[in-house]
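Now for subunit A:
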Amino acid sequence: MRAYFTFFKIRFINGLQYRAAAYAGIATQFAWGFMTILMFRAFYKSSPENFPMTFEKLTTYIWLQQSFLALFMAWFFDNEIFDSISNGNVAYELCRPTGLYEMWFVRSLSSRVYRVVLRCAPILIVAAFLPLPYGISLPIDAATFLLFMLSMTLGSFLMVSINMTIYASTFYTMSPMGIRILFVSLAELFSGAIIPLPFLPDKVHRAFNLLPFASTQSTPFLIYNGYLSGESIRYALLLQIAWLFAFVLFGKLLFRNALKRVVVQGG
Partner candidate 1 sequence: MKLWFKYAGIILRSQMQYKTSFILTAIGQFLVSFSAFMGIYFMFMRFNTVEGFNFSEVLICFAVMLTSFSLAECFFRGFDTFGGIISNGEFDRIMVRPRNEMLQVLGSKIEFTRIGRFLQAIIVLSYAIPKSDIIWTADKIITLCLMIIGGTFLFAGLFIIYAGICFFTIEGLEFMNIFTDGGKEFGKYPLSIYGEGILKFFTFAIPLALIQYYPLLYLLGRTDNTLYMILPVFGILFLLPSYILWRFGVRHYKSTGS
Partner candidate 2 sequence: MVGYIGPNGAGKSCTIKIMSGILNPDSGTCVINGRTPWKDRINHVREIGVVFGQRSQLWWDVPVIDSFELLKDIYKIDEKQYKQSFDELVSLLSLESIIKTPTRQLSLGQRMRCEVAASLLHNPKILFLDEPTIGLDAVSKIAVREFIKYINKDRKTTVILTTHDMQDIEALTKRIILIGKGKILLDGDLNALKKQYTKHKIITVEYSSGMPDIFDGLTVLENTNNRYVAALDTGCVSVSSAIAMLSESFDITDISVTSASVEEMVISMYREHNI
């Protein structure tokens, strides 16, 4: 267990060096959040009664989304992992006394986390000080905040476990392009990254909610901003746990089968 932690720390510190890029990235995300909110404001002005949540809730959602973008980005893959599978270097990784799935899981998670840590604080802080309807609201109460943190953890783990199955698929097809492209193009829509899911027509909303993507970023943000409450929070969390369980299991199974083949073929 400690090995994983050390590994995590190393990659984390390594990544913190890329600061200029981080500043530019923060500026970009600010602009993005800002423009997105203005867009929603325009729709709000035209017919506020059709807005599925209060404007404050919406802005909170958008700022959360920008702050934690790195955690949930669908297009973020570690090319080294893809390469090591296709050129056989994965054999070296297998020689280490740590599980391959766990190793790559930690690696993917740490890559995302260090990117987030660099960017989330400035965005959150400034967003907190923006004039009220446009900024981010403080958490409703401590309990909700804790549930939010729990949901975020589950959501990011789920995201990484989905990544892991994509990596695993490389063992079987040797060309990750197709699945990856399909996944990336649609994941954004399904997870509420293009527009928050509550804005979708009811039937579509309910359908998308069942998919694993909604359980990555949509759920925690909707918990935080108060759109979900009471019973629905419990349900959403359970769904997250269920999907996480399913993907980790599925991923580990894929890995185990694939590695058996690798060993048999001699790398």
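Inclusion criterion for the candidates: all candidates are chains of the complex that A comes from, given by their letters.
In this section, a contact is a pair of C-beta atoms (placed from the backbone, for glycine too) under 8 Å apart; a residue touches a chain by one contact, two chains touch by 3 or more; residues count from 1.
Treat the numbers as computed from the prediction; the structure is a model and nothing was measured.
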item: Touch assignment for subunit A within the complex, options 1 or 2; value: 1
item: Of all residues in subunit A, those that touch candidate 1 in their complex; value: 20-21, 23-25, 27-28, 31-32, 35, 38-39, 41-43, 45-47, 50, 52, 175, 177-178, 181-182, 184-186, 188-189, 194-195, 199-201, 204
